[in-house]
Each structure stands twice: as structure tokens, then as C-alpha cells.
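A single protein chain has been removed from this complex, and every other one stays in its place.
We just call them A, B and C in the order they show up, numbering each chain from 1.
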Amino acid sequence: MSQAVIGQRHEIPDLHYLNNGHTIASWLLTKDHKRIAVLYLISVSFMFFVGGLAAALVRLELTSPHGQLFTSEQYNKLFSAHGIVMVFFFIIPAVPAVLGNFALPIMIGAKDLAFPRLNLLSWYLYVVGALIVLTSFILGGVDAGWTFYTPLSSIYSNTQISLCLVGLFLAGFSSIFTGVNFIATVHKMRAPGMTWFKLPHFVWANYATSLIIVLGTPVVAITLVLVILERTLKFGIFSPELGGDPVLFQHMFWFYSHPAVYIMILPAMGVISELVSCFSRRRLFGYEMVAFSTVAIAAIGFLVWGHHMFFSSQSVLQGIIFSLLTLIVAVPSAIKTFNWVLTMYKGSVVFTTPMIYVLGFIGLFLVGGLTGPYLGAVACDVHLTGTYFVVAHFHFIMVGGAIMGFLGGLHFWWPKMFGRMYSEFWGRLSALVVFIGFNFTFFPQFILGYLGMPRRYHYYYFAPEWQIYNILSSAGASVLAIGYLMPVFYLTASLIKGKPAGPNPWGATGLEWNKTSSPPDTHNFHEKIVVTEPPYNYDAISDNRDYRKMWGGEPLEWEKETV
Amino acid sequence: MAAHGAAIDPNEPVVYEQYETIEQQQETYLVGMWSFLVTEVMMFGALFLVYSLYRWKFRGEFFMFHEELSWQWGGLNTMNLLFSSFLMAKAVQATQLKRAKAQMWYLAGTIVCAFIFLIIKAIEWIPKFEHHLVPTASFHWPPHEPHGSGGGSPEHAKIFYSLYFTMTGLHGLHVVIGIIAITILMVMTKLKAKAITDYIPTEMVGLYWHFVDLVWIFLYPLFYLIPR
Amino acid sequence: MNLNVLKYFPLMPEQASDEAMSYDHLYWFISGLALFFGVIVVIMTIWLAIKYRRGSTADRRNPIDHHKGFEALIVSSTMILAMFTFWWSMNEYVRYRTMPTKAKEIFVIGKQWMWHLQHMNGIRENNELHVPVDTPIKFTMISQDVLHAFYLPEFRAQYHVVPGRYTELYIKPNKTGRFRILCAMHCGTQHSEMVGWIYVMSKKEFAAWEANGGNKYLPIPTTMAEAGKRVWDTKGCNNCHSGADTFRGPSLAGIYGTTRQLDDGTAVADTSYLRDSILTPWRRLTKGYEATMPAYQGQMTEEDVLNLIEYIKTGTNTAEPGKLSPYSVPSPGGTRFGPTRVKSATDLSNENDSAPMTQAEQGAERR
Partner (left out) sequence: MAEAHAEEHHGHHVTSNRVLNTTFLQLFAAMVITILAARAPIDGPALFPGFKDFFLKWEYAWGATNAIALGIAAFKAVQVIRFFMGVQYASGLIKLYAVMGFVGFTWLYILFWDYVGRPWEPVRGWETVPGTALPRDPDSDAGVPYKLYPGKEEGASAEMSHE
């Protein structure tokens, strides 16, 4: 194994944000957005595995039509725990709070977020909210599903719903404060020369997400408070016994929770825009169109919540209006997808781990997006709503989209966060395992849904033909679980044994790669930032207009070390 | 949080390290506060939505339910809040002009108004607990000594009072938070805390307080002044 | 290659009505669209990724990073197809939500966790429904407690059952057979057991079934016990009180004269106990069970109650193991109960009087 070192050997800088202070207090009272991002990374990953454990048990239980492991009560609590933890404590904060917190200020050339203390507060709210929710699971669980439909949640269920809702309320404020912080930061903290149309797409996406958070989250927060009041004090707002309308709860819940889907997916889309451009060594195709489609998705996202309720006895008129608006979402989604794909055109595609996540994302988001019209077309929804088709659809978007984006982004920014490279072999392998496992898990659920298996069913002994698909799905889930566990090991290992990454291992553009060390300094930059270059200016780096230079391929920074 | 430069001029506002200039810092704080107020508007907005839906649905009855509320007390409270808002605006103005003493007096006046508001609120609320008009399990309609006709369906009355207590309760909570915020502001100003070096903290508390006033401006006609 | 294995991989449920067929047309149309776009994107992705992989000798001169015409093409084509889909599905939807004026009306009450279905002529069924073929059937639905969704996958029909408010749904079966009724909205603990069957019969059979008061297999009753069995069948008692203790209800086989363990103490299952349990079941709940049984106060004549009790006394009031009544939901067998429930329930009925007696034994003992 003789290695000829031809590139520059990188060193980790002596002082950076990670070792600037070693006490526990220096972490728990930090105002550094990068440290808060690391705190978020740890807590979000913990919640991911809590939710994942619940999912694993649910899948295990469903292999048998008789449900041999749990009682129905326990099963209901399991899938509720899975939904609540994954939606409110993993997917919503994952990309904005971890990757956004870390990268967004650096990307726009700011020294920190606008309100560092508020940022820390929002992490604490997240943790307290998460602890309260976990306590409610321990004290007896929650069995109304993550959607908390009244009157089951408000009157009939006798589980720890009030406590859980208090936790969700706090988590809601955690994300509101993050949103406020991002909005102020993006508006006012951009470096000189960083105009709106020079912003990286990741910033665009997080900005649009923050707008959704700020407009939507309070609505669901107050709705949950109403449910708490109805449970504990016997107020009546949604109670049908009083002539109140239980469907109103759904309206108010989905007014936030549909845009919440975009809170989950938009930042992931932003990550994908960064990645696809970087690893194709090309400027993002149709920069302006992608930016507009981001804002369009955020805006239309607020006008389509009724498609969750086509058959929940809302009026025919409302159904038609919402169906129309829902199908319009297809347009910006199509714009994004085609532009990502076309970014590779005449590029120089490098199949690194993040790029494999990108390709996986495109594939899975494609399936998730294309099954949207089934549910958005109002008549087609009748047979599919409330079945596993819906489950499969939103898992393709939320897991296939958001988590692939999150993992891709994590692998992309990992060298920047911790200054060391992970094992590329294991990275690619786990990306492939996740992709394959994911498809095996969720594709059979489309068929299950079309066969008529309602979601949240514990037993299905009356329909034995569903079992084969459930078994396929569970088998896929075990593969998926392995895929999700692998990064834990090789990423942790990379912290100790990984070779130093250097400031810009991917040869990427952007302030975070070119103006900071890896890991960055506590104050991010050593110099005053003035932005002059357009975003994604890869043509200038790789000079791939001269196609002959590309034949031999241009090794990335981190590859240069050994040949 | 350390300020730029070694020597801190106590008369100059501190520019925090993440900002370049004082203008940028001030504007950023205002943008942050306003986007937080967007959140608050949406939070109350959702309740206003529920209110208008039920008002529309039970429009014949809401008039009868509201007769148990006292428009006189509510009106007094409205004036009180308007006045406190005015004082708050004056406080911000005084801060901008660096008139420290006037600032403290105006803030103190605002707090007094806030307490008067809470006292009047208590005068309104406490009898409702005795008259079983609080929409808990012991809710009873029609009331034993009705001020109005006492008509309308008991169920819908419970919805009305649920809304009333939720909305005025949430508003009252905001008043309490406002009192705490103003108190902290006064103490820190008095102590010449590092964070209070320009008018922005007062301005932000002021914005919050005006928002509280704003909500009440709508709550008053919606609950106390339902026209027949 | 043996294609028989494919029968284990069904791809769609039966089509039991014309609406189901037209639904499937829409479904396949959207599938076609999805496949079309999906294939385009996948082929483009793979082709571009391979062609322009690093180190390939592809021509990279004159790269472009935006193309107005292409964006316009994407926007317009997606928009047109989306609007066409919308137009089609809206038409379907309006047709689907327009109730037929002349239809057989069935009233549906959703309740944790069973379906009550009532015919206009008073026949009442639990978790099962008999309807004639080729007749439009309109369901008027309401829920007694939480939200449910009345879901008939074979008819591609679903609508929520909402408390405090009537909702409607119609189907027009075009073939006879047994189809599923499911609840597609999470409604609490036993959500997944809120299932039933809908029996579509030929018009002639249905008329006979209806004329027999809901059960065409019953001969004219001669004894009280037989009359009681008829009540048992028409009320659908067997759906919950089948041969074994299930989640839905304890077995009643041989219950008469035994000591029942209740939530608060014990009681001897004598005649008055049985009567109370039929008319006001929430008063004396068997240990471990919730008050899910509907009260039959006012639903049954005293004569019916007497006959029913007489039938329960015979101890034959259970489906034979392995051979369930054609009109009952197959029960899952005894393996899947929660620990507390199994113990309390089996302790009660089986310890004292061993296994349910066969009919022969029963006869012998009576003699």
C-alpha cells in the first residue's frame, strides 16, 4: 500500500468552535450557532432513534394478521409515539435546526444568527418539550395518533394526551423562535454584496420555511391548547355534544400541518439544490425558477390543507376548491425536479456519498410527488384516503425526501462541522442500503392501500391477502434500520480517526467552504466578507467549458491526498 | 456578550458582535419583533376565526349569551388599555429622547394601568365562577339571576363562554407577561444593565404592549358589544 | 415459469359496482401519467449521470444553466395535465356526491367499535349488512361518539361518520358476494376490529331474507329456545359473543347458572342477571370488558327477551368451532389477547363448567 502524497496535507486548525471552551457550561450556555447546531444534532438523532424504535415495533407487529406481540392499546400507543416523535421532534427541526443553524449564517456571511440567545432558548424549549412528551409516553402513552383528531383526543381517549400536547406546544415555540431568528438573519445579516439572487438555495428554502413556521405554527399551537382545555377543564369548542364542529379541529390542525409538510421538505430541497450543483460541478439549472418555485410552494402550501379532509364531511364546494389548488402544487414541484436533473447536463458528476443521497432523493421524491395527484384528485382520493396508500405517499415525501435530504446534507457538511472526513466506502454503502431498504419498506404499502388496508390497523385477520405485502414491508424496514444505524458508527468513528478534511474538501463554492476553516472559527470568518461572485460559480472553478480538461477528471480536494 | 473595542462608552449603545452597525442591529431587532408579532397575530387569529365561525352559526343566540357580560366594565377596561398604550408610546418617545426619568414614569404608569386591567378583569370573572358561567363541568345555563333574557341553548352558551374565557384568558396571560416584561425592563434600565443601552428594548416591549392593546380593541366589540 | 404464485400478490380489490370501475379508470389514468413522468425523469437522471460522470469523454462545450423554453414547457405541460386530471376527478366527485333520489335507505350508526346498520323496515344488524344487488343503496350515517369512516373498498366508497351530523354515501352493487366494511378513521383502541361484512344477495334471495325477518335460514320457531335463537341471529349477538372470549365480548356458552366475575364483585348469572345484561349492559360489566355493548332497552319486546334468555340457557348459543355462521365475522382464535383480559375472561366461564357442551350432551343431560 504505497501512497504517493501529491496533494496538500490538511491540518485541523488549532482553535475552532469545537475546542473553544471545554466545560459543559460552555456548551449548554453557548450562543454560538454552530454549537447549538451540534446540540440539536445530538438531541434530534436521539429522538430519531426513539421514533425509529416505535416504528420497528409497529412493523414487527404487522407481520402477523393476528398481532401476536401487543394488545391493541399498546399498538395504538406505539404508532402514535412514532408519529409524534418523528414529525414534531425529528423531521420538522432536523434540517433547519441542525443544518440550517450551522450553515445558514456562514452561507450569507454573518458572524452568527441575529438573536443567539433566542436560538439557545429554542433549543431548550425543544429539549423540555421532548422530555415532556417522552414523560407522557412513560406515564401511559398517547393513543390518538399524531393528528389528535377530536373528539377522540378531547373527550374519549383516556391517555396522557394533555401532557403530550403541552410538550408539543413548547416544541412549537421552539420552531417559531428558530423561524423568527432565520427571518431576521436572512433579511438583515447578509454580507455586503449578498443580494437576494446571490443567495444559495439552502438559504432561500430556510427563509421560505421560516415564513411558514411563523404563520402556521401558532395556529396549531392554539388549537392544541383548545384541546387541552377541552380535556382538562371540559371547555367545549370542538365538542359535537354542544353543537360544536369536530371538523373545525381538522381545518385548524391541517392549516398548520399541511404547510408543515413543506416545513419538512423545503429545507431538504434546499440541501439537494446545494448538493446537486456541487457534485455536478455546474451552476444550478434555472436558479431563478427554482427560487420562485420555493416561494410558490410555500405560498400555495397554505391554500391546500383541505385535501386532508376531502371525505371528512367538508362541503363539496370546498373539496373542489382544494383539489384544484392541490393539483397546482404539481407545477413548482415539477420545476424543481427537472431543474435538479438538468443541472447534471454537461457537468462532471462525482458519485460521492452526498451525491448518492441526491440521486436517491430524486428517485424517492419522484415517487412521493407523483403519487400526490392520486390523493389530490378529489375523486381518486375516495378509495385511498385513510389507507396505507396515504402512509406510503407521505413516507416517500417525508422520509424519502426529508430524511434523504437531511442525511445528504449531513454528509456534505460533516467535514465542515467536525473537520474530518468519514469513510467514503461506508457512506456510499449506507446510502445505497437506505435507498433499497426504503423502497422495500414503503412501495408495498401503495399496493396495500389500493387493496384497502386502512392505516393504523392492528389486526387484519379478515383480509389474509394483505399479509404478504406487510411482510415485504417489514422485511424492508429491517434493511432500512440497518441503513440508518450505519452512519451512527462510521460518522462517530470519523470524529476520532477521520483524516483532516481541509477547508474545502468538495471543491465547492459558497462562503462556508471558501472563507472558513474546517471546523470554522467561533466567529466564523477571519476577514470581512464582501460577496462578488454569483452563487454556484462552478464554471469558474472547474473551467469545464474547456471540455478536454474534464476527460481525465479533476480530483476533489480530499481525493488528492492519496492516489 | 462583549462589545466592539476595548473602551465602552456608556452613552453609546452597544453593538453586539454579530452586527456591523448600530442601525443594522436596531432594524434587525425590529424585524425580529415584528415577525414574532406575526406569530401572535396568527395565534389570536385562529381564535378569532373560531369565534367568527360560531358567531355566524349561532348568531341568533350569541346576543343572548353576551348579555351576561358587562359592557360598562369592558368599556372601562378598553379605555384603560388605550391609555396604557398611549403611555407606552410616550415611554418609547422619552427613551428615544434619552429622558430617563420620564421614561420610568411612563413605564410605571403603564404597569399601573395593566394592574387596573387585571383587577377589573377579576371583578368580571369572579362572579362568573359563582354563577356557574365558567364552561367547566359545572357550567349552567340559563343563569340563576339572568341580566338578559337567559335564552338560547345551554350547549351553545357553553361554546360562547368557552370562547370568552379562552380568548380573554389568553389575552390576560399576555397582559401578565407584559407586566413582567415591563418590570424587567424597568429594573434593568435602573441598573443600567449592559443590554439596555439604547431605545430598542423599550421599543420592543412597547410593540408587544401595543399588540396586547390591539387584541383587546377587537375583543371588546366582539364579546361585550354584540349588536342585536 | 409458474405464474400461480402471482395469486398471492393481488394488486387490486374486486370491483363490486359500476362506480368502482369508473373509479379504477381514473386511477389508471393517473397511474399512466405518473408512470410517464416517472419514466422520463428516471431515464433522464440515469442517462445524464452516466453520460456526464467525471472522467467521461462527453462533449461539455457550451453548457447552459437556464432555458426559458424548457421551463415554459414544464410549466405548461404539468399545468395542462393537472387541470385535466382535476376536471376529470371533479366530475367523478360531483357524480359520486350526488345521492340517487330513489334508493334503498340504510341507516348507519358508528360507535366504538362496531357498526349498527338499520333497514327501513326495522331489521337491525350489527357489523353485517344484507342488501340486494343492482339496487342503489344510500347510507345515512352518524356517529355516536368519535369520528369513524365507513369504508367499502370493493365499492371504492368511503365517507366519514361524524358525531352530531348526518353524512351520506351511496353504492350500487352489481355483483353478489361478500364484501368488507372497514373503519378507515382511527377511532380508539379496537379501531382495527371495527370491521363487518356486506352481503350482496340476488333480489329474490334478499326478498326472502327480508320476509323472514332478516334470517332466511331460520325455520318457523316452535319452542321458546328456537324463537330465542332467531332473536339471537337477527340481532347479531353472535358477532361479539362467539364461541370464545374475544375482545368484543365474552363467550356466553353455558353461562347460565355460573358465577360471573364483574368489575365490582361477582354475580350469579340467573335470569334477571341475563335480562339486565341484555337491556342495560353497562350496569353489570364482566370484568375486563368495557361498556361497548349497545343497550337493547326499548329495542326488544319482553317476549323476545324471555325467548333469548331461554335460548342462552340451552348453552348452544355459540358457533361451532371452526365453522362460523356465514353471517359473522370470523373470530381470530384465542392467541392474541392481552394478558389481563384473557385471564379474567376465561377464568370466569370455563373453570366452573369446563368446555361448552355439545348438542348431544346437552340433550342427554336434559333428558
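As a convention for this text, a residue touches a chain if its C-beta (ideal position, glycine included) is under 8 Å from a C-beta of that chain, and two chains touch if they have at least 3 such contacts.
Everything numeric here is computed off the predicted structure, so don't read it as measured data.
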From A:H251, A:K336, A:R420 or A:K515, residue that would touch the chain that is not displayed: A:H251
Candidate in contact with the missing chain, chosen from C:M114, C:I142 or C:L274: C:I142
Contact with the hidden chain (one of B:P135, B:G152 or B:G172): B:G152
Which residue of B:L118, B:A195 or B:L214 touches the chain not shown here: B:L214
Residues of chain B (touch criterion as defined above) contacting the omitted chain: 20-21, 23-24, 26-27, 30-31, 34-35, 37-42, 45-46, 48-49, 52-53, 56-61, 64, 71, 75, 78-79, 82-83, 85-86, 88-90, 92-93, 96-97, 149-156, 199, 203, 206-207, 210, 213-214, 217-218, 220-222, 225-228
Hidden partner chain, residues of chain A it touches: 187-192, 194-196, 215, 219, 241-243, 245, 247-248, 251, 255, 302-303, 306, 313-318, 321
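Convention: only the chains that are shown with their structure count from here on.
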Winner on C-beta contact pairs when A-C is weighed against A-B: A-C
Whole-Å gap separating chain A and chain B, where each centre is the average of the chain's CA atoms: 36
Residue list for chain C, restricted to those that touch at least two other chains: none
Touching two or more other chains - residues of chain B: none
Interface residues, chain A side, partner chain B - complex: 31, 110-116, 118, 176, 179-181, 183-185, 187-189, 214-219, 221-223, 225-226, 229, 233-237, 241-245, 248, 252, 255, 523
Footprint of chain A on chain C - complex, ascending: 8-13, 23, 26-27, 30-31, 33-34, 37-38, 41-42, 44-45, 48-49, 52-67, 70-71, 74-75, 78-79, 81-83, 85-86, 88-94, 96-97, 112, 145-147, 149, 151, 153-154, 156-160, 162-165, 167, 180, 182-193, 195, 247, 329-330, 332-333, 335-338, 341
Touching residues on chain A, where the partner in the complex is chain C: 66-68, 71-73, 76, 143-145, 147, 149, 151-152, 155-157, 240-241, 243-247, 280-289, 311-313, 316, 319-320, 323-324, 327-328, 330-331, 334-335, 337-339, 341-342, 344-351, 359, 362-363, 366-367, 370-371, 373-374, 377-380, 382-383, 385-387, 447, 450-452, 454-463, 465, 468-469, 539, 544-545, 547, 550-554
